[in-house]
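Contents: one structure, followed by commentary.
For this depiction, one protein chain was excluded, whereas all remaining protein chains were kept in their positions.
All chains are identified by letter, namely A, B and C, in their written order; residue positions are counted from 1 within each chain.
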């Protein structure tokens, strides 16, 4: 199963992309990042829809791009399945003809179309035009069209963002099952953490055109590496530290006890895990409770710290909940306080390709 | 504090809206619904940007619209603060001039602009043009501009959707604090459940141009009324029931025990609350576990039932977790099974206006 | 070698005067019509059709119909002649009318589509912020679509230099009186004076190239 390896430099106006990424052929890799970070541009570079200024792309043993050697395979020779954010279905063709569009020569067209219609539950829609489909149906047609062409790599740009919330879960499952046995590198760009949690085996985080973190999903979520990445991954509480005194971090927001790694440069930020802190009648971090939300399995408390910066904590249903508008003190267990640099300067946070590790 | 009452009928091509809504002047009302349900159209009708075919809108004792009496106040006389989805900031004016645009006569312009710049932390950006702002900054300018005009009603169309995920929490808090003491009806249209959970005091659910549910947030989340509304509110598991046998619901997906209200028509759907079910070695609903996700405080299990329909359950970290790909049986406590009609036909699910109740 | 002025003594001044008057007319009518057409007003379709018609209708035919209408025996021309003792045909005003009719769609339509494309939300925002139609036009619409306004005016004025069909019919191509620059080139070629024709073409070409590059800088061509 050939993997995909790319080293790319690309610049346009006020945007630059510069990264090195390896994507194995098993499982799904999700790329997260704030808007404008270059996620979509990376997909377009991999597909050959944009040309980097410098770079190298290798699929298995085959070179797709090498600027130094002046090799640049046209998109149609890369055999990349690309799913566009708005799906880019051909409006003048029926669902069946859309799916048949990219079929290789020598394939039994009718049988192949039938297979994908069934696989994605599209059979009753085969003769409809895209304009007569709902968002979720379009999404499935786009996926079927991409997969029917037997791509060597599958790239998806925000595949679920144009779909109603209540359909996403089912579509994510369908997607997962459809690509599970493809045995090709699959890269999915998204800004939705739920997408990542539900479908991704590996997670990459891009910020300002750089790949700041790439690794197995659990590992990345648990150890984001730096505060910017943590925020992208949905960590709610990152507080700037102004001073360290022994094992205590201080800022305009207050102070908490934290464990410092003596080998690390003094962290600029602490992240507070929302699951550990509890209200206390003794000493603790003073907060004002602004809102309490019942989240089903737990209560979410939104608080304001001394400098008005927000803090979110989760309390089990069994604990007493302070009133909104009241002041409280929070006991913050030391293991919930994670010291981080604002921005990691380590040369390579890229997770090594498991095959080469 | 005058409330807002509206009865509206509106039709356009293949879309019709027909509803009756009352919005008190305290707290924030969020409207949820699938795309195309008419949420945005409702806001435009309330603001006077569209004219209904029949209807009546009353703000306090003042009639804004009465088609029968041929009264139709122009938008500028309704004094509605409207926040557009893309913010509609004037691109040729600085932040300060945008905020000053709607100020009433007789107001001290400079002081008022300064007040709102400070209130939404925009002071350092006062002289910038909107094109030089980030998404979150634009959002704050749009809010400041709307509020500076001292509106009698505030309407917001997807106010957080154009903002990066990691900023939304802070913006929601700012928004809440900024409108808290306005004492005017505030209606926010969104498709993001997190918006609703964090800022809404009341929740309305619109489906197909109708207001299917309106009430205090907790009440609506706990008792959606019917299955369509439940799906919009993010309830993950709604299963079609084919037959009832005593207190057992059966479908292609399997069978579970449920408590039936004898006065109700036989429910067509059961919803299974994700927090109750647990894997069991005894009798239970057979499922195939497709994915296990660590959600921080709990594990989320995605399963497939006998007919491949998805089921999502949440397990506490303390319970053992089945392997993905394995088969399991789930014990479903009776109180986790909520029987629902697919679509309520009750004539009025509108929550009564507290002032008239 | 004859000098430019000797080639067509009055034409240069005449064309500039026509362009100037037409520019003023476009400034008022073009913007007003562009704004009107972008709003949901009654009879919008009809108004739009009338303004757009010269984009497809042959100028010579337009010129002929205008000649019939404004001639001494025409419906409008007869009335003008009787009540005001004024004859439009073959006059300076005829040249202005010709350029105005030919250029109006080139001014109003781009302004209309610019408003529809980028100012619709802004207009609604101004309404909700308490402004009326006129205030909104001045405070929001004109500043926001100013590039399209300049582009439309440039196209319209450019057309006035090049207009031949309607001008021939309505103006009459009277040397020294209604001979515009374009017609002067034609007349010099008919006279076999290719030297003058070349000079005048160069002059007209330079003006047009200037307008052309202005339009490209505005991103409208």
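Everything that follows uses one rule, which is that a contact is a pair of C-beta atoms (placed from the backbone, for glycine too) under 8 Å apart; a residue touches a chain by one contact, two chains touch by 3 or more.
Everything numeric here is computed off the predicted structure, so don't read it as measured data.
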Left-out chain, listing which of the shown chains it touches: A, C
Residue, one of A:96, A:149, A:217 or A:256, that touches the chain absent here: A:149
Option from C:6, C:24 or C:53 whose C-beta touches the chain left out: C:53
Residue among A:24, A:38 or A:81 that touches the chain left out of view: A:81
Among C:111, C:125 or C:168, residue touching the chain not depicted: C:168
Absent-chain interface as seen on subunit A, which is shown: 47-49, 74-76, 78-82, 84, 86, 88, 90-92, 101-102, 104, 145-146, 149
Interface residues of subunit C (partner: the chain not displayed): 49, 52-53, 55-61, 64-65, 67-68, 154-155, 158, 161-162, 164-165, 168-169, 181-183, 185-186, 189, 194, 197-198, 201, 204-205, 208-209, 211-212, 215-216, 221
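Basically, only the chains that are shown with their structure count from here on.
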Arrangement of touching chains [line / ring / star / complete / other]: line
Chain pair bearing the highest count of C-beta contacts: A-B
Farthest-lying chain, centroid of Cα atoms versus that of subunit C: A
Geometric centre distance via CA averages, subunit C-subunit B, whole Å: 52
